[in-house]
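One protein chain is absent from this view; the other protein chains keep their places.
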Amino acid sequence: MQDKPEARRKSFLSPASGVASLIGKFSRAARKYRIEWWILSVGAVIIAVVAFMTLFPGLFTRFDPNDQNAGPQLGAPSIGHFLGTDNLGRDVGARVVYGSRTILGVAFAASLLSALIGIPLGLISGFAGNWADKALSLVMDSVYSFPGLILAIAFAAMLGPGVINITVAVAVVYVPTYFRLVRGQTLQIKQELYVEAAGAIGARRSTILAKYVFPNVIATVVVVFSLNIADAIMTEAALSYIGLGLPAGVPDWGMDLSMGKKFLPSGVWWMITYPGLMIMILALGFTMLGEGLSEILNPRLQEY
Amino acid sequence: MSETAEAPLLEIDGLSIAYPISIGTVRAIDRLSLSVRKGEVLGIVGESGCGKSTLGLSILKLLKAPGRITGGEIRYKGRDILAMEGRELMELRGRDIAMIFQSPLTSLDPLMSVKRHFVETMRAHEPGISEGDAVAKAGDILEELGIERSRLEEYPYQLSGGMRQRIMIGLGLILRPEILLADEPTTALDVIVEAGFTELLMKLKRQYDLTVLLISHNLGLVAEIADRIAVMYGGRLVELASSDDIFEHPLHPYTRGLMDCVPNILLDQKELTAMPGSPPDLVDQKPGCPFAPRCPKVMAACHSQDPVTIHRRGSGGAERSVACWLYEGEA
Partner (left out) sequence: MATLIKAEGLVKNFPVKEGFLGSFGGKRRYVHAVDDVSFEIAKGEVLGLAGESGSGKSTTGRLLIRLIEPSSGKTIYRGRDVSSYRGRELEALREKMQIVFQDPIGSLSPRMSVGQAIGHPLAIHGRVSFSERKDAVLEMMEKVGLSPAAYLYQKYPHQLSGGQAQRVVIARALVTKPDFVVADEPIAMADVSVRALILQLMRQLKDEMGLTYLFITHDLATAKYLCDRVAIMYLGRIVEVGTRDELFAHPHHPYTKALLAAVPIPDPRVRKPKNLPSGEIPSALNPPSGCHFHPRCPYAKPECSAGRPPLKDLGSGHLSACILD
C-alpha cells in the first residue's frame, strides 16, 4: 500500500473523505462477504443510534419525558412535537428517547447476568460430567422447558416492582440458554484431539478448560449474546406492557404501548405506533447483528 | 504398450477449472490435455491440490458450484461430456462411465440395504427391470466379488470397510460400463485388504474388458496396476508416460523427486531424498512452471514462461510427454 502524502493530507483535512474511505472499506468487505456484512452493518448502525440515544438524549429531544405540561393532551404529531403527545400531555418523542435507556439497559444487563451465570456452569458441567452434570442439566432443562414469558412474569410478580427486579426476572429466563449452548459446545470440544494433546503436554484440567476449551466455545456465545438481547428486549417490553416491574416514573416503551392501546379506538395512533416501532427496530437491530456475525464467524460451506 | 491408430476412448482437451473463493480464484486445473485408450489402466498421480480429484469429478460432470469449467472439452467416443445435459448425461453416468470413491462409509446410503443399492442403480437406467431380475443380477456380481449372496439383505453398517469398497465396485460394474473411474479407492483400507481389493480390481478388469482411470497418491498401488501414468502438479499435467518409463526414467524433476522420496520395502534405503517446500498455493499463481520454487534444475525461463509440452518416444516405442523447459530443445 503506497503512502502518498497527498492522500494522507486529504483525509486529514476532509472528514467527508474520511467517511468516504470508511464506506469504501466497508463496501469492499461487503462485496467480499456480500450479504452478511450488509446485515451486520445495518444492525450495528441501528444499535449505535439507539445507544447514542441512551447516552445523549438531549441531542434528540428537548422535552422531559415525565413533564405533563410539555404540550396539549393527545396532541397529534406536529412541528412542535414530532411524534405527538400522550394523554397526560407528555411528549411522545421524549418518552421514546428516554425509554430507550430503560429497555436497552434492562435487556443488556439481563443478558449479561444470565451469561455470567450460564456460561461458567455450562463449561464446568460439560467438562466434568458425572452426577453434577446430570443434576444441573435436569434443573436447566426444566427451566428451559418453561415458556419464557410466563417464567418472567412469575418472577417479576414475585420480586415486585423495580428496575433491578425486572432485570433479574428476565435474566432467569435466559440462564438455561447459555448453559445448554456452552455445555453442548464443551461436550463436543472435549472430544477434540487438541484437548487430548493438551492433556498430553501435562496441562491440568482447569488449565485445559480455561485455555483450550473456553476460547473455542466463546465464538458461538458472542453471536447468541446479541440474539439474546433481542429476545430480552421483547420480554422486557412484554413485562412492562402488562404492567409488571417498573415504577411509574420510569419511561418505558412497553408501558407506553399498553397506554397507547387504550386510546387507539379514539383515533390516537401515535401513542402506540412509535414505541411499538422502536421495540421492533431495536430487536431487529440486535438480531441482524447476531445473524450477520454468525455468518461471518462460522460461514456456511460455500467455498471449496 | 503398442500404439494403435484407434481413436481414444476418452479425450480430455485443454480442460481448465476454476473455483472463486473469498480471496481470489483457485485455478484447480490449467489447460490439461490427456487421452485414455481403450483397455488401459491409466494412473493419475499427484499430491493434494494437484487437481486430480477435481479432474475425476469433472469427467462425469459432477463438479459442484462454485467450481466452474472455464475451458476445454472432455470427449467420450467423440461426444463432449461437458456439453451433455439431462437424460444423456444420466445415461453416461453409470452405464458408460462409473465412478467409485475413497470413503465407502459415506458413499453408501446407511438407510438402504445392499440389495436396494443395486436395484436402485439398475432401475435408474432400466426402469422396466423387475425386482427379481435385478436381485438375481446383484447376487451374480456379489459372487464375482467374493461376497455371499446372503449379504444382499444387510446394511452398510454391518459390513467392514473392505467389503463396502467391494460393494462399491459391484455397483460400479453392474451396468457394464466401459470406463471405471476410481478416486483414491484404497486410501481408507488396511494394507492386506488393499491388496485384496487390487487383485479383485484387476481380475474384474480383465473379465469385463474395462478401461480404468485410477486416481491415487499411492505410488505403490499405481506401480502395481497402471499401464501408463499421468503426473499432475499445481493443476497441470507435468508428465505422461508408460509405468516403466515413469519409474525408471522419469523426465520431469517433480516425478524424479517423487520417486526418490517414497520408501521401498524391498530395498535397504539409508536415506530418502526429500523435496524441499510444499505443494503450491493455487490462489497466488505466478507465471511459469508451478514447480519452479522447488525444482533442483530450475532455470530462468521457468519463472516467467509456462513450459511447453514436449513429446518423445519412450521405451518400447511408446509415446511419452513432459512439460519442462529442460527438454526445450526437442520441441
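First chain written, first letter: the chains are A and B, and each begins at residue 1.
The criterion applied here is as follows: a contact is a pair of C-beta atoms (placed from the backbone, for glycine too) under 8 Å apart; a residue touches a chain by one contact, two chains touch by 3 or more.
Here the structure is a predicted model, which means the values were calculated and not measured.
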**Chain not shown, its touching partners among those shown** = A, B
**Request:** Decide which residue listed in B:Gly39, B:Gly139, B:Gly196 or B:Pro293 touches the omitted chain of the complex.
**Result:** B:Gly196
**Item:** Identified contact with the non-displayed chain, of B:Gly257, B:Pro290 or B:Gly314
**Value:** B:Gly257
**Prompt:** Among B:Ile44, B:Met163, B:Val212 or B:Leu251, which residue is in touch with the absent chain?
**Reply:** B:Met163
**Positions on chain A where the hidden chain makes contact** = 192-194, 196-204, 207, 211-212, 215-216
**Request:** Over the whole complex, note the residues of chain B touching the chain we left out.
**Result:** 47-48, 160, 162-163, 190-196, 198-199, 217-224, 226, 243-244, 247-248, 257-259, 261-266, 269, 272-276, 278-279
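Everything below uses one rule, namely that only the chains that are shown with their structure count from here on.
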**Message:** For chain A versus chain B, what separation do you get between their C-alpha means, in angstrom?
**Reply:** 53
